[in-house]
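Heads up, one of the protein chains got dropped from this complex, but the rest are sitting where they should.
Our next item is subunit A:
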Amino acid sequence: MEVYFDNSATTKPYDEVIDTMAEIMRNYYGNPSSAHSLGLMAEKKLNEAREAIAKTLNVSASEIVFTSGGSESNNFLLTGFVKEGAHVITTKTEHPSVLNTCMEMEGRGVEVTYLNVDNEGKIDLNELEKSINKNTQLVSIMHVNNETGIIQDIEAIGKLIKEKSSRAKFHVDAVQSYGKLNINIQSSGIDLLSASAHKIHGPRGAGIAYIRKGLTPKPLIYGGGQEKRLRSGTENLAAYAGFAKAVEIIYKNREKNFEHVLNIKKHFLNSIASMKGIKINGQHINDFSPYILSISFIGVRGEVLLHMLEAESVFVSTGSACAARDTKDSYVLKAIGLKNEEIKGTIRFSFSEFNTFSEVDKAINALSKCLKFLRRG
């Protein structure tokens, strides 16, 4: 039995998604921009996909731009709205596709404030309030952190931004929450949002940028003017249709999935409760996404534990998959105040609706076996 607990890195696509994509590639191969009937058929499919996704966010289809995924959406929405000399606010624990974009913009004369987080990873609303000034063009804050699973209160954040500034736009990186947690665009005052297909059993290479009506960013990709001139390039129709199929399935079961995954996580936490030498990075279960569980195993090297678990067919990750090729320790875990030793021993377990209780049992067994050995009894 293979136990896949690395769903925040990527998920297994639904069979229906694969079927939909095959069907689109076989029968709807026309270019949606072509004038003939094959083009029109493809365009219809593209619109259907856009509608389906717009519906889940309760926005209009014209506010959805298809992209290649979360990183592109983040790059696009940040650089597309920030002008030279402007001020941007973000946090120290954002995904690299936000942080690196911010750092790049700093090099071009944009001022960036990186908000601190507390020892759970939450930002301080007072600090945010003080940081907003008349020059602030954009506030970019992720909904769920990809390493720890902490949920930021985007509703409160959005309200605060709107109170303080009529000018500042609110961008939410929802890659780890879209399709999993409830997102209310209107009541949260969200102007811009990024989401990705492959985190919710859709295909890789597909994402969306939500852009509130009336806002026009500068394109990231220039060309033939597809996606209302905001994102040129022939549309990856099969992937977008697959994305829409995944969304359709996951939204039908969203609350049920949430309950199920929460129970999985609770079962995991209960089973591990008596284990010694561990630190759970997320004590208040309601403040964290049930889909992510970060645990530091003191005195153990994360990568070594990962490979030992792998030998037992349990697949996890250290920190985030994006950081696995990086030599530096996790900046997210550093920001929440973990000690070096704790950071080095951190493993992220991330769940999906497909996971079962017996998989958790198997993982816990493997874990205690490995730990017992690594710590020499």
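As a working rule, a contact is a pair of C-beta atoms (placed from the backbone, for glycine too) under 8 Å apart; a residue touches a chain by one contact, two chains touch by 3 or more; residues count from 1.
Please note the rule applied: contacts and distances are computed from a predicted model.
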Undisplayed chain, where the name is taken from the UniProt record, one of "Carbohydrate ABC transporter substrate-binding protein, CUT1 family", "Probable tRNA sulfurtransferase", "Cbb3-type cytochrome c oxidase subunit" or "3-oxoacyl-ACP synthase": "Probable tRNA sulfurtransferase"
Option from A:Lys55, A:Arg204, A:His267 or A:Arg301 whose C-beta touches the chain left out: A:Arg301
In subunit A, positions touching the absent partner: 301, 303-304, 307-308, 310-311, 324-327, 376
